[in-house]
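Only a single protein chain was left out; the remaining protein chains are all shown in position.
Labels run A, B and C following the written order; every chain starts at residue 1.
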Amino acid sequence: MSIRVGIVGISGFGGGEALRLIAGHPHFELVYAAGEGSAGSRLIDHFPGLPGKLAELVIERWDPVALPEIDVLFASLPTGASADALARVSRDVKIVDIGGDHRYVDGWTYGLADVWPDEIKGQTRVANPGCFPVATQIALAPLLVNGLIEPGNIVVDAKTGISGAGRGGGGGFSFAANNENLVPYGLLRHVHMPEMTTTIERLSGASAAGLVFAPHLVPMTRGILVTMYCRGSATTDQCLDAARRFYNNSAFVRVIDKPPQTKWASGSNLAFVSYAADPERNLVIALGVVDNLGKGAAGQAVQNANLMCGLAETAGLEGLPIWP
Amino acid sequence: MSIRVGIVGISGFGGGEALRLIAGHPHFELVYAAGEGSAGSRLIDHFPGLPGKLAELVIERWDPVALPEIDVLFASLPTGASADALARVSRDVKIVDIGGDHRYVDGWTYGLADVWPDEIKGQTRVANPGCFPVATQIALAPLLVNGLIEPGNIVVDAKTGISGAGRGGGGGFSFAANNENLVPYGLLRHVHMPEMTTTIERLSGASAAGLVFAPHLVPMTRGILVTMYCRGSATTDQCLDAARRFYNNSAFVRVIDKPPQTKWASGSNLAFVSYAADPERNLVIALGVVDNLGKGAAGQAVQNANLMCGLAETAGLEGLPIWP
Amino acid sequence: MSIRVGIVGISGFGGGEALRLIAGHPHFELVYAAGEGSAGSRLIDHFPGLPGKLAELVIERWDPVALPEIDVLFASLPTGASADALARVSRDVKIVDIGGDHRYVDGWTYGLADVWPDEIKGQTRVANPGCFPVATQIALAPLLVNGLIEPGNIVVDAKTGISGAGRGGGGGFSFAANNENLVPYGLLRHVHMPEMTTTIERLSGASAAGLVFAPHLVPMTRGILVTMYCRGSATTDQCLDAARRFYNNSAFVRVIDKPPQTKWASGSNLAFVSYAADPERNLVIALGVVDNLGKGAAGQAVQNANLMCGLAETAGLEGLPIWP
Partner (left out) sequence: MSIRVGIVGISGFGGGEALRLIAGHPHFELVYAAGEGSAGSRLIDHFPGLPGKLAELVIERWDPVALPEIDVLFASLPTGASADALARVSRDVKIVDIGGDHRYVDGWTYGLADVWPDEIKGQTRVANPGCFPVATQIALAPLLVNGLIEPGNIVVDAKTGISGAGRGGGGGFSFAANNENLVPYGLLRHVHMPEMTTTIERLSGASAAGLVFAPHLVPMTRGILVTMYCRGSATTDQCLDAARRFYNNSAFVRVIDKPPQTKWASGSNLAFVSYAADPERNLVIALGVVDNLGKGAAGQAVQNANLMCGLAETAGLEGLPIWP
């Protein structure tokens, strides 16, 4: 079975990772690529390793009402730039929006595929979670649904590689300024907070208004680690057991009993979660690791598209992480 | 005035940074260098840029009862290796212990030079704070002495460059395994916790038993950032004002109103602190940045030695950070 | 068709990359893993992302006369450690030696798969080229066989990522000492020189005694670039054309008209070659890029094994490079 897919935002980091995954997918065939500045060039001009026919595909100027015949569209557009345009795409085309405009928006399913895969099956409009939220939510979900932590008292200290800032980063994301540097930013007002609050409340049934979120830029290209400080009286083993049960059938979430490192997930769709608790201090530390471009963007998007199309969830996503 | 100084542990990262600072110090003259594996070699064999006479100084085998005539000894030995040996050094020699064996030990002053400089003046035995604690304590001190946060409810998420692991790091600290990687470790049981707890209690007069400390290895050579989550109803401005008053006469602590980056301190003895508060959520975030080998080790040690010797606190420490 | 394969040296970087590729191979099934220090542990203890049955495979102590029933053995042992042992392996087992002991040794085929694939088909003992030589030889081959450069007057300035030093690197390869550092080494006496000289002479039919080789350690984990300065009167286009003809049927060698970057090959079995010539100065610059663990080690080894087993050369090697 061949499913015809397109990518808009192909020259960005998320779009490029989607291209890499789709090129190795057993059922998806890339027939359409679109962009803005890159329109008119061929894929090989941006991805020098591409083989054969794919290399010669010409990037088209993005126009939501002039799409070729495709079954699935991966949209990797800057947040704020996709809402109007995607509304004009034919309902016959399934869309996964990797960008931020449709998270918890009416008419769109929030695609937290490892937590609620059944909700995504057969949908035609799915919003991919943000990179920070996906790591956070996967690690917290087993604790929240089992009542092991207080949903209103969670601190998320998040660390991300710099590709999270996107290709069009500008001088603030130059090598010289970021190498040998660690940069906190966006304290108390990050754009990802409402999304996380909504998910926590949905999973726990209680308010998450106390959520604290502090992101940091780490001098590496890929990878996200979230270190979360929660209140609860569970032991480390109780947390691990809850997660193992929760992710018993998961192809992508690994529950482990030591602190996970970001490189363990690099280039893959895997997520690692772990926990360290101290009941005497009413403390549960939860850790989540993903590749921000894999499970945090394009990997998650392909996983969602697999579910939407009735394919095996793992199709095209079985590549192991790159080490070292 | 020339003060004769020695360094033991010269071939480690802390000892090497002490050498760099002492070589540029207006009053200190390095006349003695000692080590273990490096004994018998010259300084130039380890530090290829050294000029003139200093280059030819031969490293001696460390023997605490066979020291030449020196006024100050900088001891940069692995934790656990210095207590017995330093007890045998003549009382005529002032000692700054950069290692971990004498922090809050009877007969030794805890050298938190930016917080209690007067206690250090004229002392002969000073224990340098650990690299994580110095960043933590400098940022928290103004909040604790002014009662702006609860001392029993502090979470410290700490991030360090890899030189903090020391030169003899072994395969776990290889470039290939650490580049593009972010590694949490030592959750709930780091060796630096008792030191921080003691300082917090001393500054606040209340128990700090609830302290949570989680360190992370960041793929950079130098730099520490601590992000601290505290409970309190102060505003951001109240926190900044308290810190500005507290460090009004400080030569090295910079209080700023935006999140500090580790590279701002690189190669210097500076510390940067900042705060972001949300009274509605009873939340105060405190940030502290140091160079782990500067203010976190050798810079702080020279600052302590200056105070012990009655010199200007800033002697030899006025070099600006390296940027970029 | 399932071909049973084993890896010895599984915990090293080359062995680990072989594991990653074999796990995604359509015909190879890993049934045996061996090591020294790692014997007795499971694969999951070293590769946290491994799925299912593979994760639980126990690493055995390497014993060449006690192998289970396997068809192919990938040997990734330190140079000097494999010759005696591999001589004792049953002739029924095909061997690809990723280590350095059998390059241009009687009874072994030198596995330069992109240049002479036909020589490798059906063999049972194949020596993988070294990482520097494979990049060098792939870029030079079209020039040498077409007589476009003087074989006796070639300068190879080679740059490698630090994983080339292997997992057991020691303090000399620590992050702190190598980050922000560029290190030339082994000038005029690198162990890879005889191998390159032999290949150049074989391809050109003339002496390569004038070969100059200078390697450099670059602060990155993966990747090799060789910049070669040759004498010849060809134009840039003549060089590119010769290479395009030479690699016309190649699945892995990309001939391009701009300088290739190491990251273009990262995680893949691709090689990139390019040329810039100035006939007025009798100068041809040849450039070659590979991933030292891909085409420079495990990727090349799988390619050789495919040829030895009569499989499609590309089986298990179609993954695109990781970008960024």
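To be clear about the criterion, contacts are C-beta pairs under 8 Å (C-beta built on N, C-alpha and C of every residue); 3 or more make two chains touch, one makes a residue touch a chain.
Owing to the predicted nature of the structure, the values given are computational and were not obtained by experimental measurement.
Within the set C:11, C:146, C:197 or C:221, the residue that contacts the chain not displayed is C:221. Touching the missing chain, out of C:109, C:262 or C:306, is residue C:262.
Checked against the hidden chain, the listed residues C:69, C:180 or C:237 yield one contact partner: C:180. Taking the complete complex into account, residues 13, 16-17, 20, 23-24, 47-51, 163, 179-180, 221-222, 251, 254, 256, 260, 264-268, 270, 272, 318-324 of chain B touch the chain not shown. Touching the omitted chain from chain C are residues 155, 157, 159, 161, 176-177, 179-185, 187-188, 209-210, 212, 214, 216, 218-223, 225, 227, 229, 259-263, 266, 276, 278, 281, 283, 285, 287, 324. Residue-level contact of chain A with the missing chain is found at 13, 161-163, 165, 167-171, 173-180, 219-221.
Criterion: only the chains that are shown with their structure count from here on.
A separation of 45 Å divides the Cα centre of chain B from that of chain C. Chain centres here are Cα means. That of chain A falls 38 Å from that of chain B.
Counting partners per residue, chain C has 13, 163, 179-180, 221 as the residues that reach two or more other chains.
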